[in-house]
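Input: one structure, supplied below.
Missing here: one protein chain of the complex. Every other protein chain is in place.
Then we have subunit A:
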Amino acid sequence: MTTTSTYGSIAVKLMVLLIAAALLFAPFLFQDVRSVEVAARICIFIVLVASYDLLIGYTGIVSFAHTMFFGFGAYGAAILLKQMGPGWGPVVLGGLAGIALSLVIAVAIGLLSLRVKAIFFAMITLAAASVALVLASQLSHLTGGEDGITYSAPDLFKPATKLLVDADGKVMKIAGVRMNGKIAAYYFVFASSAVLFALMLRLVGSPLGTVLKAIRENEARAEAIGYRVVAYRTFVFCISAVVASLAGTIYAVWLKYTGPETALSFDIMIDILLMVVIGGMGTMWGPVIGATLLVIAQYYLRDLMGVAAEAVSSVPVLPELLNPDRWLFWLGILFILLVYFFPKGIAGTAMEKGVRQ
């Protein structure tokens, strides 16, 4: 948190730049459906985890309701896309509805409980998130219950849409990639995530960002020198809820499906927590690294283990250990090692290393 720059912080920024470049060119670099799926999920989770880091890392607020706000945005768009049919109208309206609901709930939770002790606040968010989850499964005529909702995205994002056509009227290919609606959908996800991330980066570097850190460091003193702590906390809780809600809307448009599993479950909350802890709290670079690593691990560790098990098939015991079905076991070990060697997360720990003279 000091202003002295270290080689570690340069390394972290390079890593982030590399991830950004990989995401920017993902459809061209990795030309299969699954990879682009992974890239889009990384984009969304970077935004979602970064918005959570505003709370936990910058301001020191522990909330378990982050997926609830994500879900509001996702369900807002999903319900309207289902009811009104594909188009930009339902996306915008649904997104706005998600934001509005998130704001109302965030202000209510914030004003009612940000004055009380951190543990009570965390419990209240947990309760609110549980209620949202139950409601989503109960109001099944609206939300599709446990099955969720399947719908169509705006026409622009349909695979049949031709963004660019060549002389013959066929979809133009650039570097072997078809310029169709799928590409448009990916770049919609990428661009909107990039804008949201840039806004958060701007926020944490502003005078307001310094106040948030001051509240995290010493709430009583921040109040004593003249910052109304409750107001700042409620505000950042709202900002973070709105960003999470927008991320949910974007994800809903991308997936063309919204259900408890993709938008509301506590598994997502746990993923967010793991990503922010592994990446590093209190720096915007942490969520980038954490989200990228975890999503890649979730998608590819099984494949990797399959290959590894194959390679050592002649050795006893080893293939058993490396059986792809045991991927969660290895993921767990990976987490323990990461937390052990990077107690402040990858970004947080690395940025302290290699002080420049």
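What we mean here is this: contacts are C-beta pairs under 8 Å (C-beta built on N, C-alpha and C of every residue); 3 or more make two chains touch, one makes a residue touch a chain; residues count from 1.
Throughout what follows, contacts and distances are computed from a predicted model.
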*asked:* Since a chain is absent, check the UniProt entry for it and pick the matching name: "ABC transporter ATP-binding protein", "NADH-quinone oxidoreductase subunit M", "Formate dehydrogenase subunit gamma" or "CoA transferase subunit B".
replied: "ABC transporter ATP-binding protein"
*Looking at the whole complex, which of A:101, A:179, A:214 or A:238 touches the chain that is not displayed?*
A:214
_On subunit A, where is the contact patch with the chain that was removed from view?_
1-4, 202-203, 205-211, 213-214, 217-218, 220-229, 232
